[in-house]
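For this view, one protein chain was removed and the others were kept in their places.
After this line comes chain A, so read on.
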Amino acid sequence: MKRVKGDEDACSSSSEGPTESCKKVRKLQPSKEKHQEEEEETDVDLCEFGFDWALLPQEILLNIFQFLPLLDRAYASQVCRGWNQAFHMPELWRCFEFELNQPASSYLKATHPELIKQIIKRHSNHLQYVSFKVDSSTESAEAACDILSQLVNCSLKTLGLISTARPSFMELPKSHFISALTVVFVNSKSLSSLKIDDTPVDDPSLKVLVANNSDTLRMLKMSSCPHVSPAGILCVADQCHGLRELALNYHLLSDELLLALSSEKHVHLEHLRIDVVSENPGQHFHTIRKSSWDAMLRHSPKFNLVMYFFLYEDEFGPFFREEVPITHLYFGRSVSKDVLGRVGVHCPRLVELVVCANGLRPLDEELIRIAKRCTQLSAIGLGECEVSCSAFVEFVKMCGRRLSQLSIMEEVLIPDHKYNLDEIHWEVSKHLGRVWFPDMMPTW
């Protein structure tokens, strides 16, 4: 990522003869061009061609500009007309991330409003991969919608709506948001990736999405969209046969959905991410039939099933009673020994496991069972849990080198008659085949 310094002089000095410019070119850019012929040519030949910076071909400028962050590119664009033209080449405006922050709610800078105006005016039809990052203020979410509504000439392939703090899209009047979003759905017609977590998107707008983009949609992330119903997402699965990645909340998951995703017409699913979130203690969750999971697995044998659980300890009743093809499992709140025991029995495809908290009784048995039964396990993270050092060493021994990620808080390990904390890291390192230490927190 080499910066081209001193260009201003070379480019704007029309008073300098070609020889002077050539010398500068040689000094500054020894071999920027990789073209064979030019490498073989001598310096004199270059000068004979009257080479100077102003004549640098646009394709090369484009290549260079792509390495520059936007601000630097903008400075470069002010050097001369040719570079200004290059700055506005469509290829440089395919991707853009609008950062919408207010000083009262964020420490970070926002995309300049003038720049936004320029982009909409000159480049909206070049945009293909767009994301909006908004802070916690409603103003920022409104600004995002405002821009969305103006993307009439766009044929977007990717759209991401990202709240960087509180989900401010949820605070907008629903109709306002929907109408802005629908502009994109209707005009783009070739949306491939859509990330709309934590937004007030609803069933009708999903219908619009499907009506216009069913052939191209491959990725849909819509966790925590409370206005969508299971029927709404089923419509997407039924029509968008190219869908490869899906992220949603558990309340939208149904047997029908899984069957739709496993239908013959449907491509192999690659990632399914499900957030299981409890609104109130004692919430009841429905069950998914094992036959539905089996159908999924038959249709897409390599798919990743990622589940994030944010439940109270006593809400796990319906889960892990039968075999389920989970590959990546995250417990964001405390989870009981009993449930972890069930995980060991019913999750043979498990690849990653993260437990935020458990309690003050050792998870020795449960861990060893997981090591034995979850033969694909390669990453594990334990927070506020307890495991005796011996059991932990046993666990690591059984998993061996497949454990590429072992993140255990130091407090988790309980020294016993066999190992103390200083010895354990050697034992574990031995079995892992690399140097390992538990995670530490400052204690001063």
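In the analysis below, contacts are C-beta pairs under 8 Å (C-beta built on N, C-alpha and C of every residue); 3 or more make two chains touch, one makes a residue touch a chain; residues count from 1.
Just so it is clear, contacts and distances are computed from a predicted model.
Chain not shown in the complex: UniProt lists it as "Cryptochrome-1", one of "Auxin-responsive protein", "DNA 5'-3' helicase", "Cell cycle control protein" or "Cryptochrome-1". Interface note for the absent chain: among A:D52, A:D275 or A:E366, the touching residue is A:D275. Of the options A:A54, A:C80 or A:I162, the residue whose C-beta touches the omitted chain is A:I162. Only one residue from A:N84, A:N153, A:T287 or A:S407 touches the chain missing from this view: A:S407. Contacts to the hidden chain, counted on chain A, fall at residues 1, 62-63, 66-67, 69-71, 91-92, 94-97, 99, 101, 103-109, 128-131, 133, 135-136, 157-158, 160, 162, 164-167, 192-193, 195, 197-198, 218-219, 223-224, 244-245, 270-271, 273, 275, 277-279, 281, 302, 304, 306, 308, 310, 328, 330, 332-334, 351-352, 354, 356-357, 359-360, 379-381, 383-384, 404-405, 407, 409, 411, 415, 420-422, 434-435, 437, 439-444.
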